[in-house]
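Here the complex is missing one protein chain, while the rest keep their positions.
Per-chain numbering from 1; labels A, B and C assigned in written order.
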Amino acid sequence: MIGNVYQTVCPGCNMGCGLYIREDEEGALAVDFMKSSPANLGKLCRFGMKLAHHYSKATSMVDGKESSVEDAVKAASDKLKGADVTMLGVGNTTNEESLAFSKVADALGTVVNTGMGVYSELPTECHPTVGVGITLDDIESAKRIALFVDPYVQYPLLVRRILAAKKNGASVVSVGWRDLHLADENKYIDPDMYESELGLDSESVIIADVHPNTDPGWVKRMLNLALKTQAKILFMKPFVNATGVDLLCKGTGQKGIPEIMEGINEGSIKTLVTLDSDPIELMPDSDAAAATLTKLDNLIVISSRYGPVNKMADIVIATEPLYAKAGSFMNVEGQLLNNSGESTTGIDAMSTLAQNLGGEALDYQGLHNNVLESIVQKFTKPNYKELACEVLDIGPMEEKKGNLIYLYNPFMWFDEPDDNDFVMVNMNTVNKLGLGKGAMIALTSDTGTVNMRYRVEDMPDGLILTAKKLPVATGWTTIVSTEAV
Amino acid sequence: MAEEGWEPKIVAFCCNWCSYGGADTAGMGRFQQPASTRVIRVMCSGRIDPLHVYNAFLEGADAVLVTGCHIGDCHYVNGNEKTEVKYKFLEEMLQQLGLEPDRLHLNWISASEGERFANFINEVTAKVKELGPSPLKPAGVK
Amino acid sequence: MTEQEAITNEESEELRIGAFICECGINIAGAVDCYAVADYISTLPNVVTSVVNKYTCSDAGQAEIKNAIKDMNLNRVLVASCTPKTHEPIFRACVEEAGLNQYLFEFVNIREHCSWIHMWEKEDATRKAKELVRMGVARAALLEPLQSSEVPVTDAALVIGAGVTGMQAAMDIADMEHKVYLVEQGPSIGGKMAQLDKTFPTNDCSICILGPKMVEVARNENIEIMSYSDIVEVDGYVGNFKVKVKHKPRYLNIDECTGCGLCTEVCPVEVPYTEFNEGIGTRKAIYTPFPQAVPLRALVDKSICIDCGACIKACERGAIDMDQKETFSELDVGVIVVAAGYDVYDPEPNNEFGFGLYDNVITTMEFERLINASGPTMGKVVRPSDVKPPKRIGFVQCVGSRDKNSNIYCSSFCCMASLKNAQLLKEKYPDTEVYIMYMDMRTPFRMYEEFYNRARDMGVRFIRGRPAEVTENEDHNIIARIEDTLTNEIVNLELDLMVLSVGAVAPESTETVRQILKVSKAADGFMMEAHPKLKPVDTTLDGIFIGGMTQGPKDIPYSISQGSACAARATKFLAQGKAMTEGITAKVDDDICVGCGVCVPMCPFQALSIEDDKLKILTALCKGCGTCMAACPTGALDQSHFKNEQLLAQVKNVFAYGEV
Partner (left out) sequence: MVNVGDMLVGYATDEDVRKRGASGGLVTAVLAAALEKGLVENVVVMKHINEFEAVPIITDDVDEVLASTGSLHSVPVNLAKYAMGRKVAMPAKPCDAQAVIEQAKRDMIDLDNTYIVGLNCGGSMHPVTTKKMLVAMYDIDPEDVVGEDIEKGKLIFKTKNGEEKAIAIDELEEAGYGRRESCRFCTLKIPVNADLACGNWGVIGDLAGSATFCQVMNDKGVKLLENAIDAGRIKVEPASDKAIAIRAKVNDVMVNLGSTLEEKIFPEIPDEGRIQFYMEQMADCIDCGACKEVCPVCACGEDSKCTMFHSLVDNYKMSMYHMIRLLHLTDSCIACGQCSDVCPSDIPITLLQSRFAIPAQRRREYTPGMNVDDVPPFFEVILK
């Protein structure tokens, strides 16, 4: 055939949307619709539609100079032998590469941190419920849905599932900051009122999400709500293989990305190896993250994409684009989804690295069988694990302080441009600041000022929502002052 | 009917050579008109893109007027004839969309027809006042 | 740094907009609170200064703008005052002098479009003015510097129509050492004036003034006369017009024929001579138009020629060639003067005042031919019914003018024409009774009023009233029933001859020329000037000028002065040898254009073509109308100075969230 057609999964989030990537003779990429894919029937959201611009190719580097993969691996081995290494793999890649990465970790006598610090603060018996939620089809038969995410912006392929549920008679309450068209009511209420106000029962579904910057207290609150109301719960996650990685790189006591950053700042972490996980993109305050990484002695990046961390890395081991990798992913339902690609550059590199560090050689087939035995067997037929634990002690909740609030979405996780380049405010703010139509609003925090276009939304007074990473933000909520430009 | 004292907002696209001149002549002739209309000057009615007309409605216009030279008088030979073709589609589409027909008008006005321009504005403003605010007007827009 | 880079660098700087709100005395301030507008505008983003002045277009006003540009280094200027149609060039020049690109200037009309039409609603007018200026500021923020391009001007002029205006224009241009093509549709130059006997107010013989001029035009080696020719096609733009001229066949070789008239004598076919003598007297199938014709050449009226060959035999120089075909010529000219003249109003269709029913009711032009010494009756005024000299003659004024059922305009020359003819009658036939039935006698210019008094002194009787009913008695005398509004009596006047003082209308031929040139048409059907006071002989098309009757009814002195005016305005381009074309043209973004070619047929000036999957624009041909942009589905095609984003910014700023 002329050029190539790859069947792959969109790296935007944990939904597991199947699609084709077409590569023409000159290597130009285009997205094509895989209508037979069960999770999304070939449909894609804004991020999926722009994937042709997403797969920026990485190049192997040693100390700032281009090099071959082999030299990069050799240089990495020398640096890592006998070092105290911290490893980060959030699940932006295949099960097989993640497993290979954890084999390298074994050889170094350490664990792979999935960046989801939440897990280490939850009792192990509720991990399965957080890891694998109800199936997407089950959402359509729920009687009542409580939304703790904004599906239009954050996980868009949920929209059609919720609409289908409404057609089957479900009622939808959203507990977010802005009114959602598909929600029958919006309850921006005190969390303690959730149980009494949301009217949930055993035929209800709670849809929340968990990501590296989530406050563990919040996840416990969600689990308690599910426990007390017997509602089923689905935790969406931002990385295509978050579920797979969580199951493969087991063990509590893993560090979250904020924790790793603190470790580097305190000097307890000197060497960091990442697998397709760029802290500068993942942390809310990119500049602070970049500053922190300069404190490392060794920064080794194994990545298929060219991201800001590649520029800072001592060594970059470049792997093939995600769509071309041989491998599988596990989505939020626990479904195993396969790439049609056959390339194993990443796995071979990590195999050499593992051997150099005293581990055994790795090959794709071996890793794939291991994946099938270890995580798929347990979830041959994805079934929802009823919560089997008591009400959790939430502990001190870091009170939400800022009025600028992040609406994390795929564009933000990869810090990629999106046409929806604005912040949301309500009409009172517009009139208070005297903003003209098409004018800009100036947001100032202690780290600087940025001028943004604004959209008028029905939402609480004084709040500002953004689906775009802003230089002024220091966390997923930040205190900012506002004035007309 | 809208609440009392409500004044419609009308966007009028005028072509530099004829209808804009007609508006000027209406001014020179002191033909009084309601302060409902905002004129936007283009070089030829052919320049008026349905995209601009939609944007006017969606920004809050209660009526949009597409004006230009009489057929045969176009400074650029047949810009107005092409406007007529596009206008047919525009009219049909907005009608099918459910917008009241009286909110969109096409009118050829020459630079000397000041009074006719004024009467046209008076008529449209009266009709639109009858219809009330446009269903496409965003909330809170004046 | 090339000029283009200089412009783009300046572009990236911070926006500094200066707004100048004009009071125009009380024209704007009368209804709009300019200070409130200025205050509101100062609150808008990027507005650095927002001031009011009494007369922005005055020297003081312009000086204030220039200083503001320098002192506060403004990179955008907005003036809110009258109509850009007249004052935009003035302000563009003003900002250019202060070193700012002339297209970084936005004009907002708050006089004709605001204060003058909301005179009694001061609050509404002020609110509307604020919003109009807000729209202007939004557009000003997006304006980009442009260069209007220079085009070379072909050193030749085309004059269409060789009546008195056309000849005057041609001679003036030729005298300034420029080549002139003088194209006349009739067989001879001279136009309508050649048909007149005497001309007011000096009563000197028309052909005695016209004849020498016609000869002078013929002798002027810079003028190439193309008689009996029509304009077929005009393409191009100022400085580079391509004109296609059709030379109608005279069926004789113009170089051989000497106009000796031998052929005319032997020609057996005779018909009423309508073209020149208004149907009085006859002419042959082969004829010379009139004795003083220039070029003095014959021509054959093929529609009545019976091919008997008599003329061929009679012509000593063998000039006649019966199967001569029409020929064409292509002219390259820099400027065009249109002096295509007028037609006399024809009262026949509704038999006004009995015209066409009774023999002894004639028009002024028919009277001119009767009284003209070289006319068909050798100057003897006779009654058409019995060819006897009339004893009582009455002139009816405002026929086809100042009349709701025909033309509402006043044709301006008919009063003086009747006074002149009345005086001639009194001089030639002292004992005839001459009446003038009028509504108002209009004698506006030098010596006109004295001319009116002289007619009265000569015994011409004036009746203030026009015939309500005209009948004919058995010996074909005309009975006119008139209500004399000064004496309030009904007068029954018996006349031997009644002359209808007819006005002027735009002729069919001028309409065709007008459509070819794409000059706009005024309400009265004549060609429309760019502006009655500021550009009386210009048209809205650069390089095309109109003068004389083609621009509307006027008398001969006024026509001649307009002829010279056209020459002056046109020769500017010829003298400078270059013309500035508008900087506003189409621009295409090659990355977005997919080469679908949908825009190409949209351009009537053939400025667009697709070359290897991308659009190519001939900016010299592009007139900047913008029709192709509205058709372009991708938005790759945009119009400089009227970009989509600029128009949408204006649309957006018609509205606001809060009250203004």
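Everything that follows uses one rule, which is that a residue touches a chain if its C-beta (ideal position, glycine included) is under 8 Å from a C-beta of that chain, and two chains touch if they have at least 3 such contacts.
Bear in mind the structure is a predicted one, so any value in this text is a computation, not a measurement.
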Touch partners, limited to displayed chains, of the chain removed from view: A, B, C
Sole contact to the chain not displayed, among B:63, B:99 or B:128: B:99
Selected residue (touches chain absent from view) among B:16, B:36, B:78 or B:125: B:78
Touch list for chain A against the chain that is not drawn: 1-3, 5, 7, 20, 31-36, 38, 40-46, 48-49, 152, 156-157, 159-160, 163-164, 181-182, 419-422, 453-457
Hidden partner chain, residues of chain B it touches: 49-51, 54-55, 58-59, 78, 81-82, 85-86, 89-90, 92-93, 96-99, 135-138
Touching residues on chain C - with respect to the absent chain: 591-592, 594-598, 601-602, 604, 610, 613, 631-636, 644
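In the analysis below, only the chains that are shown with their structure count from here on.
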Between chain A and chain C, centroid-to-centroid distance (C-alpha), Å: 73
Residues of chain A engaged with two or more neighbouring chains: 427, 430, 437, 456
For chain C, residues contacting two or more additional chains: 652, 655-658
Residues of chain B touching chain A in the complex: 59, 138-141
Parts of chain B lying in touch with chain C, wherever the complex brings them together: 7, 9, 11, 16-18, 20-21, 23-24, 26-28, 30-35, 38-44, 46-52, 55-56, 59-61, 69, 72-79, 82-83, 86, 110-113, 118, 140-142
Touching residues on chain A, where the partner in the complex is chain C: 427, 430-431, 434-440, 456, 484-485
